[in-house]
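Structure first, then comments.
Missing here is one protein chain; the remaining ones are kept as they sit in the complex.
When the chains are written out, they are named A and B in that same order, and each has its own residue count from 1.
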Amino acid sequence: MVRFILRRLGFMAMTVILASIIIFWATTVLPGDLASQILGRFATQQAKDSFRKELGLDRPVVTQYGAWLGDWVQGDWGESASTNTAVRPIVFERLRNSLMLAAVAFVMYVPLGILLGLIAALRKNTWIDQTISVGSLAFIGLPEFVSGLILISIFAIELKWLPSQSAIAPDSTFIEALPYLILPAITVALTSLAYVVRMTRSSTVDVLQMDYVRTANLKGLSPSRVLFTHVLRNSLLPTITVVAIGIGWLIGGLIVTEAVYGYPGIGRLLLFAIQRRDLQLIQATALLIVLIYVVANLVADILYAVLNPRIRYQ
Amino acid sequence: MGAPDAATSPSPAATASRPTFEIEGLSIDYATELGVLHAVRGVSLSVREHESFGLVGESGSGKSTLAMGAIRYLAQNGRVTDGSVRLNGVELLGLSRKDLRALWGSSIGVVYQSPLSALNPSIVIGKQLAEVARQHLGMDKPAALARVVEMLTKVAMPDSEAVMKRYPHQLSGGMLQRCVIAMALMTDPSLLIMDEPTTALDVTTQALVLDLVADLKRDFDSAILYITHDLGVITKICDRVGVMYAGEFMEQAALHELFKRPLHPYTLDLLGCVPHFDPTPVKRSLVTIPGSIPRVDELPPGCIFAPRCTYMEAACAAARPPLSEVADAHLSACRRWQDVPTPVEHLRVATEAVRDAQTACARPEVLVDASGTQVHFKTAGGMLSGRKGRTIRAVDGVDLDVCVGQTLGVVGESGSGKTTVARAIIGLTPATGGAITLRGKPLPRSTGRRPRATLKEIQMVFQNPDASLNPTRSVGDAISRPLVLLGGLRRQAAAERAKELLTAVSLPVSYFERLPHELSGGEKQRVAIARAFAAEPGLILCDEPISSLDVSVQGSLMNLLMKLQVEKQTSYVFISHDLSAVQHLSDAIAVVYLGRVMEVGDATKVLTPPFHPYTEALLSAVPLADPDVKQKPIRLSGSVPSAMDVPPGCRFHPRCPRCLGDLCRQQEPPWREGEGDHRISCHIALDELARLQAETLVLEREETV
Partner (left out) sequence: MVEPHVTDELFDTALMDEEAVKGFMDPGPRQRPKTWRIYWRRLRKRPAALVGTIVFCFFLFLAVFGPWIAPYDYQEQEAKHRLGTPTLSHPFGNDQFGRDILSRVIVGTRNIFLLGGFGTLVAVIIGTAIGLASGYVGGITDEVVMRLLDVLLSFPSLLLALVLLSTVGPSNLNIVLVVAILYIPMVARVVRSMVLDLKNKEFVEAARVRGEKRSYILFREILPNSLPPLLVEASMRFSYSIFLVASLGFLGLGVQPPSPDWGLQINEARNFFTLAPWVLLFPACTIAVLVISTNLMSDGLRQVMLPGGGRN
């Protein structure tokens, strides 16, 4: 078991490193000569050279990469060119906001998703199941700006129950931020809900067909006991994996939602950085998001292995 | 006995003569895409306490549906439409689900086919079994666990305390089935339903489980309904037998009566489809039932078996004969029951001699010679996991000869390496050691390195008919391809020849255009055989080609294989765990265990004493479809060791009932030569073995003419 975890950690490290190479390459090498872009094509060679030297761009690419990665790992994330402040504090502040949004959304969709998925599976092929299944299909892949804007138009503009924009002060407390979190959380939860419902439904349907459910029924156990002791234990396992991976997306992947609501989370920060071509900020933020994603995957893998006796006891 | 029923139980005096379990006129329908199927129609049977009723039938017979329907556990689209089912006098068909649940698990116990899937993989054994005790016997946790230990001991489970804490995937198939049986019997149920409980197990394990069931039958009062397709297994445990066909009973009788003097042509045919254990010098065909099992929505008017019946008359097709008592406790659904001959007569009429059994061939006649063949797999050690790689010694030094025009049967259980040997010969799994020659010339180890001419010589028929054919290619394409690729024919000529091959395997030429999903399992296997013969090979490897098919289909395929062998003088290597089938087809037999040959020689020699102790155990374990056969119960303990941990010395020694001690544990046994090319690998001398084993298998049978 320990070996399993170590192996996974090793792969995770490898993945993050490879991802960092891609990020670095995409931001530093791909765009081409930064000096020409910032100083203009007609700047003198000398001006470009000194510019490059100042930024350390005259070193070989690999060295630049190594330096950057080394710094990042140690916590030195450089300075943001567009705001002229250190990168790290900004990122962490935004990260906190994203975590708050993630928490609210999580509470909304996980219990509901599992419940709906179970109901759909137990009532397979009835109108309830059809409604839930078609409904969940509809929401998967629905872009958040569509659902978000529609939600805003109904709840914020028409009914005026909730604020339409969530540009809270970056240092708000959770309580202060709560009313602004609701609509974005619902927007996010809609898509994630669909995934959880589908996964739960499909794995529960699979489990209900299994022989051991037949055995449990034929042992004369009560239906609730069959469901809770025998079915759920096995059918929720894949769902847990999906939820764990989803947490990664909840924290780092909400770029569009944050843009729709103007919410100061980490996704919006990345967008901001990209629009301003703030390299240090882009690199640090992107790598952090990837790290969060990868860790979420790792946790999902480990959870699955721990909860599944077939893997736990090889 | 057992938990109180939902309604009051009748008084003891009345139950004495009443059967425990009665089914009367039961009909079950299924609603499907294609309409309503009358899966079971007007079926009746009864089982008394201590009695075991064997329910025999092929696919589509409705036997499982009948049992499950009778206890009201049907699929969503299943419905009981008529009849009555009574357990201890209580009518089951009107009960509410709540009442049924009170009966399930307490008065009714069920054991079915695959023990690993029957148990919840996420809960330890002890807890799962204890659930029954807590639910129905009102015990609290400690008492329930104690009862579980008690039951596990009753089913001869070694180390019950440890087993309780294990998860299902950590136990072997045999042990799991014992657990399931223990669970079913925990409440001393009135009715025990067993649906193919040993089909997924090895022969030797099956024998142990059958012994167990026979013992439990004595110790518990339960009425047992035992469902199977295997006629041999029936003879071990059943008192009465009922034969079902396409949803109805054809015959019901006491065990001995049914086997010795059946009164229905279908039973007669079924008995004739099973190879008899009779190493005679002449190989006979098996009974073939023409046509195929009808779909339940396309039943003929009149007797449903009539279209396939040897003794059919015009009147048979007019009205459906009811199942009626025609002799003492003997029911038959045939109007001509009086004209039905004895099994021996029927065999004489319906089968014929095909060819002589051949003995070991002379050297120049050897087609394929494998010597010292080894197939070792290395498991990945993995730098990150820090484990060393282990070696799986799947085939560990095997010598085999296949002669021109002969059949070599290779028999063994799971883990024996028999399939791997075949794959090494054909090159799918390249050998890692030893040499294989084809007509004297060395054979490259993998298919990739073999020239066309060599590939043409060796072909294979695989185990799973559903996966043998590419689902997106038509039957004609599948057969034509080897003709084009290996036979060098052009498209047109190949298509013509393919049609000829279809006829040779008794399939209509119109099948040329069909896709595999439009064929039945037996038909697909015929196509696979035609495809194998298309290249005109000298050797065809048959890897369990019939194991997954119905009994009657198995018989007809074995006939086909024999017929084609005579016509084309092809050799076969026939691999199977089914000793009866191997014995029926083979001229020479090799018995394999854990990667080594234990015994090899002419079929007649191998199957008469002296045997290798493993062969002996196999022979005494194989259930023969003959209640008069006496098999001495030689049983093997434990299970097959992993090929990663081959025992030192004689690899069979940990399980050998005749182990001599240190000699067997430390030294590899020598080859002992018997008559002809018969060889046994054992420390015990041949005459000693012959003396000890004289009574292992005693066949008392009337002379076949």
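A few notes on this one:
Keep in mind that, in the parts below, a contact is a pair of C-beta atoms (placed from the backbone, for glycine too) under 8 Å apart; a residue touches a chain by one contact, two chains touch by 3 or more.
Just so it is clear, the model here is predicted, and its values are computed rather than measured.
Looking at A:Leu122, A:Leu178, A:Leu237 or A:Val299, the residue that reaches the missing chain in the full complex is A:Leu122.
Shown as candidates are A:Ile5, A:Ala19 or A:Ala81; the residue that touches the absent chain is A:Ala19. One of B:Pro482, B:Gly555, B:Gly595 or B:Pro623 touches the chain omitted from the figure, and that residue is B:Pro482.
From the set B:Arg295, B:Lys378 or B:Arg691, the residue in touch with the chain omitted from the display is B:Arg295, counting the whole complex. Along chain B, the points of touch with the absent chain fall at residues 30, 32-33, 37, 39, 59-60, 62, 64, 74-78, 97-98, 101, 292-296, 298, 426-428, 447-448, 450, 452, 455, 458-460, 462-464, 467-472, 481-482, 485-486, 508, 514-515, 517-521, 528, 531, 535. Across the interface with the omitted chain, chain A contributes residues 11, 14-16, 18-19, 22-23, 26-27, 30-31, 121-126, 130, 133-134, 137-138, 140-147, 149-150, 153, 157, 198-199, 202-203, 205-206, 208-209, 217, 222-224, 226-228, 238, 248-249, 252-253, 255-256, 259, 270-271, 274-275, 277, 282, 286, 289-290, 293-294, 297.
In this section, only the chains that are shown with their structure count from here on.
The mean-CA centres of chain A and chain B are about 52 angstrom from one another, to the nearest whole unit. Against chain B, in their complex, chain A makes its touches with residues 3, 6-7, 10, 210-212, 214-222, 225, 229-230, 233-234, 308-310, 313. Note for the complex: chain B touches chain A at residues 71, 73, 101-106, 108, 110, 112, 114, 117-123, 131-132, 135-136, 167, 169-170, 180, 183, 382, 384-387.
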